[in-house]
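If you scroll down you'll find the structure; I have some questions about it.
For this depiction, one protein chain was excluded, whereas all remaining protein chains were kept in their positions.
Think of it as A and B in the order they're written, each chain with its own count starting at 1.
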Amino acid sequence: MDVSVTVNGYVYEEAVAPRLLLSDFLRHTLGLTGTHVGCEHGVCGACTVIVDGTSVRSCLMLAVQVDGSNVRTVEDLADGADLHPLQSAFHDNHALQCGFCTPGILMAAVDFLEESDSPTREEITEMLSGHLCRCTGYASIVESIHLVSRREGTKE
Amino acid sequence: MKPPVVDYARANSVAEAVDLLGRYGDESKVLAGGQSLIPMLNMRFAFPTMLIDINHIKETSSVEVHEDVVVIGATVRQSGAQLSREVQSHVPLLAQALPHVGHFVTRNRGTIGGSVVHADARGEVPLVLATLGGQVVVVSASGRRTIEAADLFVTHFTTSIADDELLVETRWPAPGRSWGYAFREFSLRHGDYALGMVACSVHREGGVVQEASVALGAVADRPVVLKEVAASLVGKPLNEPAAVAAGKVVTESVNPSSDLHASDRYRRHLAGLLTKRALLAAWADSGGDLS
Partner (left out) sequence: MTWVGKPLKRIEDEALLRGRGRFIDDMDPVPGAYHAAVVRSLYASALITGIDTSAALASPGVLGVVTGRDVADMTKPFPAAIDTPVAYMAAAVDEVRYAGEPVAVVVARDRYLAEDAAEKVVVDYERRTPLLTPLDALESGSVASDRSFVYGDPVERLSEADLVVRHSFTFPRWTGAPMECFGVVADWSPGEEALTVWTNFQGPFTLHTVAAAALGLTRSKLRLITPEDSGGSFGVKAGVYAYVVLMGAVSRKLGVPVRWIEDRLEHLAASGASTERVTEITAGFTSSGELISLHYDNVEDVGAYVRAPEPATLYRMHGSLNGGYKVRDISARNRVVLTNRCPTGLNRGFGGPQLYFALEGTMAIAAARLGIDPAVVARRNLVEADEFPYTTPSGAIYDSGDYPACLDDVLTVSGYADRRHMQADARKEGRWVGIGIACVVEPSVSNMGYISLAATPDERAASLPKSGNTEGATIAMSPTGGVVVQISTTPQGQGHRTVASQVVADRLGLEPGDIEVVSVLDTHVNAWSIASGNYSSRFAGIGSAAIAKAATELADAIKTLAADELECSVEDVELRGGKAVVKGAPDAAVSLRRIAGRAHWNAESLPAGVSPGLRFTSFVSAPNLAAAADDDTIASSAAHGFVADVAVVEVDRDTGSVTILDYTSTHDAGTLLNPRLVEGQISGGFVHGAGVALLERLVYDEDGNLITSSFMDYLCMTATEVPPLRSSHIETPSPFTALGAKGLGEGNTMSTPVAIANAVRDALGIEKVELPLTPPRVWELLEAMP
């Protein structure tokens, strides 16, 4: 089937099998390997991307479903040399180690902070509970998101 | 973990979806949020030949408040319902339950209709629908019909909706003031399938319970509405002894099975405990005096 989709501002026209997962489409058809695949059953959250403004698990969508949509992946977060505030906060607070879960968490957090004005630590923790990280122990991730949420003027 | 070969069709209207369902019937699966269906495909537990994508149907994507019922379209996202002011003020029980459904990102995609049709006995949304005595509306080539929640949930992952029928609406009674609601569940991790869950509603009048509904999830193959327990509360204030007694009855009457995570004994105990806690919370929510 033909898919026409805007990913990170670029329009792609691709022919894909109906069963191709969005995660595999992004990674292997488009070469956007920043989106990671950790479980392929929607639990770990590593594959989270933003489709039409909302964070979703890309392993739980088919590529054909994003025909006509706008997709944003981790590769689109930084503005050239400048990291997104969340990326900077993760760097500053050692909120990543192996970095495999990080892209999914970043994309969920971007969406989350657009939705929530000034989330509490508990709300951040609850949001983050949909993402598995085996390296950091989570505290530094919560801290990073919390810091960004407190800073004014960082929202897009 | 890749889905098996399958065809895909995007329905842009209820009519289109119904037409596709009519053509493909039990060989097809309706693809709503996909948060349960796609994992089943990825694990190759399900082998439909056609996926009918209903995510682009506009007619089923809104929340409407009618006189005494809130109509939530089948494709309204769980997150959308959770954030909906209409749901929050008119179906507070659902609003209380939704934060327990999966996680932030999965709720962005998962739908209310999908949760109902999936009919997981551990599902929060089916439990709330059963507690409130709601309804669903389904459409097929032969017309439209309404199914009462009590007649909807058949067994694990099975409803009384026919293969050629599409769920288009869920209907949630909104009886108004002096009702109190509470949802309580206990899970090993936030967002996991609960080991026990209770939803209840209490109508308080003159300092006593006028009407109540109590239902349990994760104790059987579908939501269990305990009419006798609810009836036993009527005519009395819902104080601690009344709640404890109701919890005891629940513990003795439910018959959950053991699994990997918990024994049947524990689940029975938990059902009673959560019943007690939920009833007291619902009574307080109705404005009832707890002392």
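Keep in mind that, in the parts below, a contact is a pair of C-beta atoms (placed from the backbone, for glycine too) under 8 Å apart; a residue touches a chain by one contact, two chains touch by 3 or more.
Here the structure is a predicted model, which is why all the values come from computation and not from measurement.
Take chain B: the residues that touch the chain left off the picture are 1-5, 43-44, 186, 188-193, 195, 260-263, 265-266, 269-270, 273. Residues touching the missing chain, restricted to chain A, are 17, 19-20, 27, 32-41, 43-44, 46, 73-75, 77-78, 83, 87, 90-92, 94, 96-103, 106, 125-126, 128-142 (touch as defined at the top).
Here, only the chains that are shown with their structure count from here on.
Between the CA-based centres of chain A and chain B the separation comes to 29 Å, rounded to the whole angstrom. Note for the complex: chain B touches chain A at residues 1-8, 10, 31, 34-35, 38-39, 41-43, 51, 53, 55, 79, 99, 102-106, 108-109, 189-191. Interface of chain A with chain B (complex): residues 1, 17-19, 21, 24, 40-42, 45, 48, 54-57, 59-62, 64-65, 67, 108, 111-112, 126-127, 129-131.
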